[in-house]
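Of the protein chains in this complex, all but one are displayed in their positions.
So, subunit A:
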Amino acid sequence: MACLHDHNCEDHDCSSSWSLYKHIDLSKVSALNEAVSGSVKSVFRAWEQRLDSSGEHLASNEGDPELLVYVPFTTDVKIKSISVVGGADGTSPSKMRVFINRDGIDFSDAQSMQPVQEWDLVENLHGVLEYQTRYSKFQSVASITLHFPESFGGDTTQIHYIGFKGEATQLKRDVVATIVYELTPNPSDHKTRAESGGGLSHVE
């Protein structure tokens, strides 16, 4: 389920379609089993910078290549395909399993639950590979959780870049705008339609 770009990737076409990183809620991105807390945020960049390995990258703890990345979006998005650039020397992830719209997944959940989709990855050091999704299942994604259970034999798993291709729908999934905590309820705030004289039904 991988496709190779056979055109010049310097086209604007490519980078604009990989623009879903702009809709990621970076402050709420989290990862489990990362060696450096907070380093997961560095893997979400623009397409042009995907090979820029000079900055931070995401690495799992020594001796344990499992990684779990939780990515919430600011709006609902449709994801067409995902691209992952791993590390060299066998530290690339070999499998990817994703879960949609669930937060608070930890490793035992991830291992036991059925993912929405899973892929066998190949080493993709130049970021030219993308993994297509079953688009019908990825129509309104508010958050995606990526589980990388193993690497290509390395002691740890390293990820330099994760890209999402698709479109943003500008819709927000059940956002609670204001929460009012009531210690004791005020009946006048909770009048039902019947109590307030009933609504007249309009027949147009």
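Assume a residue touches a chain if its C-beta (ideal position, glycine included) is under 8 Å from a C-beta of that chain, and two chains touch if they have at least 3 such contacts; residues count from 1.
Keep this in mind: contacts and distances are computed from a predicted model.
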item: Protein name as given in UniProt for the chain not displayed, "Protein transport protein Sec24C", "Origin of replication complex subunit 2", "ATP synthase subunit d, mitochondrial" or "26S proteasome non-ATPase regulatory subunit 4 homolog"; value: "26S proteasome non-ATPase regulatory subunit 4 homolog"
item: Residue in contact with the excluded chain [from A:17, A:33, A:94 or A:133]; value: A:33
item: Residue of A:48, A:103 or A:120 in touch with the missing chain, whole complex considered; value: A:103
item: For subunit A, the residues touching the chain missing from this view; value: 32-33, 37, 61, 64, 66, 103-104, 106-108
